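Missing here is one protein chain; the remaining ones are kept as they sit in the complex.
Presenting chain A:
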């Protein structure tokens, strides 16, 4: 890579050289020059290197962004205007991957089911919540019917945690009394309906049972009638009985027939009525089923069973009757045939023996031989005929039997079909009833379970309620306690404040009175103090005056009396006056013990000092030989100057000459300014200084003492002025 770059740079350099060197073949010299220049120029190297780096980075970034869209997105996000660059170089960015939309689809059905579940779930606790009053535990059907009605009525807010996905409008919870009233009302209504239903059912059941029984009875009567009829017919057919009884038999037969017909009619009627009642019952049952009152369900079931059994019985009886009828029909056909034959025979007999028509039954003894022969011939003929017929019949037997069989088969099939159909119907009904029974049982079981669960839930709810109530009670208790505490504190603070106020006012009054008293006392005291102060001041002044007076005791050459006594007096008298004490103790020891010289003496002494100082003016540390002494003495004699020279305001260095200083000092001292003279004398140097030392000390002492005393005096005066009261 480097080599490539190097080669590139080399090539670039060559072209540059070629261009620069004026299209001639670049001479070695020229090239070398350029290379040298380039190589030597460090700036050029750096610029080339940086350009290469930047270009390489950019190119690699673009390439990688082309390969990895995420990287591209990152760069576009972080570096501004990079997206434009990328678009220019690579084209628009690829669309971002859409995340799969699986979840929302799946959620929907779940939501719906959960919604229904939740709605179902919520119904139960709602019902439970509303049953919290101490009503007796409703029968589960009541609960269910309440739950069914709950959906239309209200949503409990307190069951919100179970019905998050609900979209029902959040109605407010009705108060418990209203709820219970509504529930009671609902219950009553349902009870009424139930009662009505059951009453209706029972009524219809009863009536249908009655009619069915009637019908059955009628059918059975029909059966018996048919049976009797048939029997009678049979008996009548037998013709074994004597003829006089035959008429009774035939009469009885007729009676039986009429009975049978009547019975059949009655049976028909009863059957119709029963069927009608059963239909009514079925209708009632259906309507009861539709009303969906579960309490009536077993009754409905029982009614249905009854209905079914009644139908079954009825059908059985009807089939019995029908079979009996068919039998009777056969019998009647037979009897008809017999009658026909008899009639035919009779006709033939009548034809043969016309005179024996009426009641040939009691005929046996009355008949002549001819009649008998004719009868026998007729009978033989008849017998022949019958034999022939029999033979014919025998021939046609098979066919007849087949036909009869066919017929019978058809009839049997029909009957079978009918029977099968009815049996099927009955079976179906049975199954349905059984199913219903099973359903009922299962329902009951479920009801029982639900009851237990509901009971459990009720228990849990009561527990929860108890807990919640407990917590609430505690909270309320605490609240009440707090409120009470706060109120108590308020009252207390109020009371305290009132008492405090009272105390304060009392204290204020007391303080005021006390202050006044104090004021009065202080006024008196201050008066006393003022007087005391005045006295003291007076004393101080007196003592200071005494001290001052002692100053005057200075003699011509002797010092004053020692100021000790006066100072002691001051100190004694003004022991509490600190200023005086300080001042008194500021007096120098010498003045106390020895006293001070007066100004006059100092003045006199000064002149001596002056003379001496003049004489030893030249003597100092360096010059102190006897010869110098001689010279200085000579100088003092020969130097003429004024004795007193007014000192200038500022001292110049040439004023520090001994003679001049002495002149200034003389002038000052003549004017009474000892202090200034002392200052000038202090400026002396050398032997003159030594000579003037003592005098200077004395002068200092005097000055100090005088200063202190003047201060004291001033202070005493001030104090006296302060304490004196203007009249």
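What we mean here is this: a residue touches a chain if its C-beta (ideal position, glycine included) is under 8 Å from a C-beta of that chain, and two chains touch if they have at least 3 such contacts; residues count from 1.
By definition in this document, contacts and distances are computed from a predicted model.
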item: Among "MICOS complex subunit MIC10", "Dynein light chain Tctex-type 3", "50S ribosomal protein L14, chloroplastic" or "Cardiotrophin-like cytokine factor 1", the UniProt name of the subunit that does not appear here; value: "MICOS complex subunit MIC10"
item: Touch criterion as defined above, residue of A:399, A:626 or A:649 at the omitted chain; value: A:626
item: Per the touch definition above, residue among A:433, A:691 or A:709 touching the missing chain; value: A:691
item: Contact partner of the left-out chain, one of A:213, A:612 or A:631; value: A:612
item: On chain A, residues whose C-beta touches the chain left out of the figure; value: 605, 608-609, 612, 616, 619-621, 624-626, 629, 687, 690-695
